[in-house]
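Apart from one protein chain that is not included, each protein chain of the complex appears where it belongs.
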Amino acid sequence: MVLENQDNRNLWEKIGDYFSANSIWMKWYCTGCGAIELPPTMTSRFDMERLGMGPMATPRQADVMLITGYLSTKTLRRVIYSYEQMQDPKYIVAFGSCTINGGVYYDSYATINQLDKYIPVDLYIAGCMPRPEAVMNAFADLISMIKKGQANGWRHYQENYEWYKKNQLDSLEEVIIHDEFHE
Amino acid sequence: MKEVKLFLGPQHPGMHGNYSVQMYVDGDIVKKARPTPGFLHRGFEKLMERRLWMGNLALIPRICVVEPDINEMVYAQGIEMLAKVEIPEKAHWIRMMILEMARLAIHIMGLGGIGGPTGLYTLTYWAIAQRDLILDLFEEITGARVYHMYIVPGGVRKQLPDGILEKLSELLDELEVKIPEYRELGLKHPIIHKRLKDNIMLPEDVVWEVGITGIGMRSATNKEYDLRKVQPYARYDQVEFDVPVANYSDALTRVNIKYKEIFQSIRILRQVIEKMPKEGEVRTKISTGSALRWKVPAGMVYSAIESSRGEYGYFIVSDGKEMPYRIAVRGASYPQGLLGIEKYLVDCRIDDASLWMDTMGVCSPEIDR
Partner (left out) sequence: MMNSMNNIMKQVDDVLNVLNKEVISNRQFAIDINKGDVHQALTYLKSIGFTQLSIITCVDLIADNKFQLIYILNNWELGLFVIVRTDIDRDNPSYVTVVNIFPGAKYYEREVHEFFGVTFEGNDSSFKPLLLEIWDDIPPLRKDFDPQVYSDRKFEKRDSDKIYRSKIGGVKL
């Protein structure tokens, strides 16, 4: 499915997008190995805060979720779970080749191959792993996409909820999280 | 008071990577804890059986994200033991240099990581920026910041670039000045001191019961249990260094040992710069035939080295074909990350969970593989 890029926002949504694009909170969830390049991006050398971005601990107050690399099915359940807890508007940035087509884990029994079948991805960063410069560039792109109204994956997720849910259940069987006490 | 079920992680800023500890708590005290690994499981051991010995080079660094070079070293060392190949002298020294630089990088990050759970973020900011300088050197030597794929079976991939030893020596000078500031800022800070001192104890019998290696083991047993000393690989028998030990293992001791190990790494690196042969080959062939489809003689071997978290090993089985028959990975943090958390996090406070992982050294990708 292709995400359409029509701009049919009303004036208030445009104003809202303009402001929210300049204060993005990033959800603090290291889903994969690309997360090791996030500390340099966040701290003094590359300094994400120049773009008005900062880390946020809870999904309910975060705007952007970073899928930093491969996703095992066990993590994907948590990712979907916490993606659905985020408030609209919400964006997803996917890191690395693993999220595009599986990367080096193309034949693994535990990792998924194509992320955008399960949750809508607004922006991909190529490479394994993306350098902090690439991550910063992606964030700048995301900001301009939000301002132009092109980052509407969350709306797409609402409109095609059944399609996404069916894909999720086909691969995962259930998206419920159990505890590990096995009692 | 009623016990409450609490999930700590995987989506939690205090957690080390994608890992989770699920617990029953009574107030602030943990009554029952269960580690939950597997969020980063990619099935490496299966995938390695399906790739050529050479092709596995792209996979293995990804087993441990924060310290990838140890994987390359155990893999290369294991294959050389099976094939009974002696690698050039210079390659040994370059390997040692790469391994110690990696140890510096992860120890500096670990030292700064203490800032996270204790709330002193300045330390983290300093450490990450300092680590980046080492990554820059790595980039110059190997062409990549994180996954280097530089140590290959038969030596190292290519010669060192010109002038890298001078740059390394300048960096070491800088580190020697900067790292003591961490001590002033962090380890002597009254809040951190109070938080770490006499907290999260590790008695000696627990070390043997659970099988903890690395800093945890050396801080409790007061013995130099370091594979670099006990079973010297590369050229560790030709350099002088001390292994910091202690006989009282609280969180502060373990952090202090980490701090001291940074200086020992610097000491080793200085000797490497001095003693490394100026000329010579850095790579030799493992077997005859096509460059990609080389074969490794049949046999099985356990190849282990000392990582920053303890004994890190691969158990390699070859049946003489182009692909490995079986490779099992012993992640260094397997014992303390699983059984250690289950048994000895009980009666600690909730916020001690992330300090346990920090000071004991738990790296989730190598547990999950």
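Note that the chains are named A and B in the order they appear, and that numbering of residues resets to 1 at the start of each chain.
Heads up, the rule we're going with is that contacts are C-beta pairs under 8 Å (C-beta built on N, C-alpha and C of every residue); 3 or more make two chains touch, one makes a residue touch a chain.
None of these values were measured; they are calculated from a predicted model.
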For the full complex, which residue in B:Y225, B:F241, B:Y259 or B:W356 touches the chain that was left out?
-> B:Y225
Taking the entire complex into account, which one of B:L6, B:M201, B:V301 or B:V346 touches the absent chain?
-> B:V301
Would you indicate which residue among B:G17, B:P37 or B:G113 is in contact with the undisplayed chain?
-> B:P37
Touching the unshown chain, chain B contributes residues 37-38, 41, 43, 45-47, 50-52, 55, 81, 208-211, 213, 223, 225, 227, 230-231, 290, 292-293, 299-302, 304, 311, 313, 315, 317, 322, 325-326, 328, 330, 334-335, 338-339, 368-369
On chain A, what residues meet the omitted chain?
-> 73-74, 77, 100-102, 106-114, 117, 167, 170-174, 182
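Please note the rule applied: only the chains that are shown with their structure count from here on.
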Which part of chain A faces chain B closely enough to touch in the complex?
-> 27-33, 35-37, 39-40, 42-45, 55, 57, 59, 70, 72, 74-75, 78, 82, 104-105, 107-111, 128-129, 131, 179-181
In the complex formed with chain A, which residues of chain B make contact?
-> 5, 7, 10-13, 17-18, 20, 22, 32, 34-36, 38-43, 46-47, 50, 58-59, 62, 65-66, 109, 124-125, 128-129, 131-132, 135, 145-147, 365, 368
